[in-house]
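One chain of protein is taken out of this complex; the other chains stay put.
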């Protein structure tokens, strides 16, 4: 969705001009974060606050029978009143299971329809199962969900997801939890160019520059979890990611200088030098 | 100089812990910017202010005879009282000429000794001439200068510059004005590992992620000009670079997650799923 | 299918040990070539001969009504008795059309069942339409075809193609005709690791090293057309590709040295030097 | 030296047209190999024979006092009558030591003047010490040597070596023994473009595609040792390298197709399709 | 008593229990949970109406950290 | 005469023509071609048996260069 | 009058002129400049003492935008 943004010089504050629009929702932050893999709920909250994210993904799992209900609950540290909670269907390998999981999520979140659909292909790579993803997306959209779909970087199937009615397509940069960054920026570029819904990089970001690169390509946002939670200092990395996404977005909007492959171009004038020796 | 920084959790504000020390000088910002190639002095100032840079490079050139002395002067928009002005010897191809140019600069700046030595190899590539750079560095240091030296990414000659007494080594990421980013991060990594003075990427940064990558490698700072001045919107790109350097520095200090080349690692738990269909 | 090859030192000639097996067929050459885009049929034949390829792809198109039937025909310069002709379904965007096209091809080639299935997603990118490819593969295999399937580099759908019964999976390196080489070697690596049928890079190879890289990754073969036909000297490039595939295959079987990221490792002994000056 | 080669269609056998000329010498093979790091002299000879190389580097070291002079000697398996023996100054860190070593080599090889100058910067990286290399080259050339100089990928100092009179410049691809391939193809490209003597990649090649890439860039030849000797099967890797260099050279001369970054370009005609369904 | 399955484990509950009785027993009252009975969502508002039948398959889920 | 379509173009052929008559007329005898009639392959061995009917949709294809 | 070179251009200045006279004439008084005479820096504090001699080579520089 990169192309339609035009940088215009106006007196308006930037944030008003540059909101991230997903379905009916509008956000200031273009960084979405997961809530998994932290040391404890305190660190979870500190990192999420530090990231400046407004949208936070959660997983849906069975309550432990016999669990002490007084135990601190995830949603008490990232309350739905403060954040947009985005339930995912992580762990599901079939459309049907993803649909059931997300229906439970909607019930849990009092009818909120915005969900992250994720149907996996195998437990080893966690690569998306695209046929099941397409099938689940159709069912969920018919059932009133606003579906943000984790997907491969296949431009054709990304367009199918958009045509079905997904409110965002979320291609992987690289495997979930791999931290390898964007392996195929060309495919991501094609998806950005063709899409009319937000394109959000989901999975594979490893460090701040990966997030900046995603935004510079023209992605509308970036979703990450491990890159923050598995950093040595998650709270500092959360802040790094916030700034990297802002930097990458600004660089995209500012329009980078062209690359010159071979010849240096002096930053200082070539005339007006003092009388130099012959060279 | 990357290795000696240790992230420690203290109650101290970060900036106090993480100053950039060059010779006797201490800086908060790790972004150094040039002052060339802008549309006009107003844009020059706006972009430099927007970048948050404290150190600004300038070139030394003959005054135009007959020039109207009432014309606005560069140093009136980036006054030495507000910024650390770093004169360069850009345009010089011989040690002797660089030395003369920087002596003039010191006189111009009322005895300030901090200079950027730059001796070029040819006008086509602007690649540094290392033998002349080493020769000039020796003369200047003997003459009391604090020399920050633009250099190739050759670790051996970078060490020679340090051994001579340069206060910073400034390897190119890629050719001046090329915007190609860091072409050989391995050489930069070796220089960072071995150096006891700041390592500052000088030349070749093209966009925000390039700056973030430099900082994540462990560089102490980044110097750029064209990447800001030749962006479509220089003021916004200046802000992007400020945030990218902060993000890259934080990511370096936070300690990125390890890369996992092949196998996905789920961000959501793999147990506690609802009763799923067989797969 | 890379893993199961074990290099063993035997007295056997290599070609006997290292045949490419596709379905029931066995080949010496691991380079497959297309027959399109050449200047004329003479160049087509010269380049194909020069490449050493045994398998040559052809497209199926309407005869021109009124065409002079005495005109030289493609199959007269690459006769089915001399080459394995592999008809493709290039240009088809739906499973049904691909199936019809390949049934015509089988009739044309007197019942030969080996076909290259190619169902495209759009005319702009020529990226495969994977849902239609999967659908067509099922129909064709049920109808007795041996299907080699052009596909994306999605490991999950590559496995679906294998599970359906395809005799080879043929992921793109990059877009057809782009010459960009392998954009995502990690995905190709996963496909190689998991597959029990040959993995053949199809589309995107641009020059000889691209083909060598594919073979070094462990691909079983490489299919290309534009890289040869659009070279300035197609016949020489055909020979380059032949040697590159052989070189890459040998390098894969020989087992490359490990990469050492930082520290040099001398090729000459470090002791026994003459009495050197102190350093 | 890449530019001056023009591919012309002539009736001449290729090898006559495409000799590698170093100083007064002419070679058919563009692969130079080292003789170090093999299991034994038998493997040394088998791999060198397998590589097709005509030029073989050797190191100069003290004879072991008390050594059994009946022990097989390196030069008995790679006799100077069969190969061009290229002695190196590996292990030297100062110009003076390199000069002494190569004078001994000349005496040892009965006056042959062709030598590989190698002056190292430190034992950890084995990166060249360029100032000492330049100094040694001047002395050796004055003393009648034909100097092939191992050097960094600094185009300015490469030109200095040529200006001094070196018969070949030999920039590293990456650190000696690292197997990392060409880390900065842009610098190598500049050196090729400017040089009037052969440019030979020396050090850093890890596998066959690295050698092909070097030749495709326009290098005149490639020198390697570890990539062959440290492969699991050195003799097979030697053959891989021979073919990779031939393939890369042919691809360079054949003129590769242009890269098309985004849009697919069909290899099969887009018209003449059978009546397809609407898409 | 009826045999039912709750989150994959078999258990016995008194005849006539509603979903709300089960949740109360498990300590889930007031928590952020959702309930599925035999593959269908049980809306929060129906907890007190829906009876548990023999062989019911009940899933009770909550939100936990995930990416 | 019957109206048929051959490779997307309308044409008229005499009543009673077989596929072989059409191919002969088009000069395709002996060539490496394949024929589809109304979406179904006409095997080479049936060219002389299969009659062309009004509104038949005939595709005649050959192999050309492709990748 | 003395012939001197200023920033690479020949010009004539009256005998007895000091550097300060030249700078005044060129309108550089008070500006941020530096002066070199025959390859040696002329410190700001010496402008009024240093006389211009025939064939002097004067460079007058200022800071401009550069990277």
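As written, the chain order gives the labels A, B, C, D, E, F and G, with residue 1 at the start of each chain.
The rule is simple: contacts are C-beta pairs under 8 Å (C-beta built on N, C-alpha and C of every residue); 3 or more make two chains touch, one makes a residue touch a chain.
If you're wondering where the values come from, they're calculated on a predicted model, not measured in any experiment.
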Of D:49, D:74 or D:276, the residue touching the omitted chain is D:74
Contact with the hidden chain, among D:37, D:159 or D:256, goes to D:37
Out of D:29, D:51 or D:88, only one touches the absent chain, namely D:88
Listed in rising order, the chain C residues that touch the chain left out are 266-269, 272, 274-275
Over the whole complex, note the residues of chain D touching the chain we left out. 34-38, 44, 57-63, 65-69, 73-75, 85, 87-88, 90, 100-101, 103-105, 107-110, 176, 203, 223-226
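Keep this in mind: only the chains that are shown with their structure count from here on.
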Of the pairs A-E and D-F, which shows more C-beta pairs in contact? A-E
CA centroids of chain C and chain E: separation to the nearest Å works out as 55
Which chain C residues sit where two or more other chains touch them? 34, 36-37, 59-62, 88, 90, 100-101, 104, 125, 127, 175-177, 180, 186, 190, 225-226, 261-262
Do you know which chain E residues sit against two or more other chains? 7-8, 36, 59, 61, 64-67
